[in-house]
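This is the structure I want to talk about, given as structure tokens.
Right, chain A next:
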Amino acid sequence: MTEISNVQRPFLEVSDLAVQFPTEDGIVHAVDGVSFSIERGQTLAIVGESGSGKSVTAQAVMGLINKRNADVSGQAIFDGEDLVAMSDEGLRKLRGSKMAMIFQDPMSSLHPFYRIGDQLTEAVNAHHKVSKADARERAIEMLHKVGIPLPAKRFDDYPHQFSGGMRQRVMIAMALINSPSLLIADEPTTALDVTVQAQIIELISQLQQEFDTAVILITHDLGIVAEVADEVAVMYGARIVERGSVDDIFYHPQMPYTLGLLASVPRLNEVRSDRLDPIPGNPPSPIRLPAGCVFNPRCAHQDQVADDLCRTVRPALQNVGPAHQVRCHLPATERQAAADLTLSLLGRPGR
Partner candidate 1 sequence: MGKANKGLRLAAVGAVAALALAACGGGGSSSSSGGGEPTTGGTLYYLTNAEQFDQIDPQRIYTGEDLAFFNGTIYRTLTAYKFSPDAAEGTSIVADLATDTGTATNGGKTWAFTIRDGATFQDGSPVTCADVAYGTSRTFATDVITGGPTYAISMLDIPTLEDGSSAYKGPYTGEGQELFDKAVTCSADGKTITFNLSRPVPDFNYTVTLTAFAPVPKASDTGEKYGDAPVSSGPYKIESNKNGKGGKMVMVRNDKWDPASDDYRKAYPDSWEVDYGLDVKVIDQRLITSSGNDANALANGVEPEQLGVIYKSATEANPEFAGRAISELDPYVRYLAINVQKVPNLKIRQAIAVALDRDALRKNAGGDFAGDYADGVIKPNMGVDYAPSGMWDSLLGGKIPDAGDPALAKKLIAESGEAAPTITFDYPQSPTADKAAAIVVDSLGKAGITAKPNPIEPGQYYGVVFDPEQAHELINAGWGPDWPNASTIIPELFTPTGGFNLSQYDNAEFNAAVEAAKIEPDRAKQAKMWQDLNTLAMKDVVVVPTRFGREQRIVGKQIGPVYLWPAYGSWPYGEMYAVQQ
Partner candidate 2 sequence: MSAYVVRRVISMIILLLLLTLVVFILFSLLPADPARLTCGKGCTPAVLEANRHKLGFDLPVLQQYWEFMKGLFIGRIYAADSPDPVVCNAPCLGYSFKRGEEVLVLIKDRLPATVWLALGAFILWLAAGISVGVYAALRRGRWQDKTVMGISLAGYSLPSFFLGLMAIFFIVIRLQLLPYPSYVSPFEDPIQFFQTMLLPWIVLAILYAAFYMRLTRNQMLEVLGEDYIRTARAKGLPERIVIRKHALRAGLTPIVTAAGLDLAGLLGGAIITESIFSLPGLGSLAVNSVNDADLPVIVGITLVTATFIIVANLIVDLLYAVIDPRVRLVS
């Protein structure tokens, strides 16, 4: 045993991950230099608008990006192995066993032609040599665990015989059937009713504790983030623009985009509708990412930065707290002022 082995590396450490898709219109920069890390038992939320690169980041980690159609670079060290450099077969063996994924739309994520029981046992058999009976038993156990009533009976049903929420439970059961240590949930509740959403989130949390799983939760729902996440990474224009603990992001946000996100969250107790404050403008095209700060075309604060820096120089991820980083040219005081203003409008205490 050497000294280096004593250096504790994070369970999953992604550094400088980039994904590019060459197309006829130009290169799509779907993920551009993303870094984050996560430990077992922890939940990392990646938030951002559609097209910000959250899902592609998750799929790159899972090895679900077809390397024939895309360039993936950077590193993703998972339990000591680099997922980016790994062979397709190596990734396949990890997928569904050590790492698993749940998708946004449970209606279309299950194969309509196969019994859910078969789809579950297939996941078991892909990684373990077990008897049919054992696989079945395991599947029924998982169905029971995710709260499907009469699991032994429903084992032989087809997906179309389940409701949306029940299907997502089945998807969760399928993802967790081989007790993965990493679970990526890509917008797991977006397609579901509000009441069901809470149940699903609750289920994921509960199973996370049981299996001591690291969870990457991809969402644009800040409410859920606040509820379950330990860490938050805010993505915009293929990059992480702010990263920190839940407290950091909700109570000490620094990046104008994060502020915009917070401000656009609809609140049930909101009286004045003009307080709902979506960010003006559209997300950037991934083919032509803006020079400098990717957020600059929509940023209300860029005139507060000297020398046109926002439009010319790409801001580095700078530490603003112990585990809190932000990618912004605004001077610290200006950032703080903007954050205080937003938080006060939201009716929350500032720093």
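Rule of thumb we're sticking to: a residue touches a chain if its C-beta (ideal position, glycine included) is under 8 Å from a C-beta of that chain, and two chains touch if they have at least 3 such contacts; residues count from 1.
Behind the choice of candidates: all candidates are chains of the complex that A comes from, given by their letters.
What you are looking at is a predicted structure, and each value in this text was computed from that prediction instead of being measured.
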Touching candidate - 1 or 2 - for chain A as found in this complex: 2
Residue ranges of chain A in contact with candidate 2 within the complex: 62, 64, 88, 92-97, 100-101, 103, 105, 108-113, 115, 122-123, 126-127, 158, 160, 171, 174-175
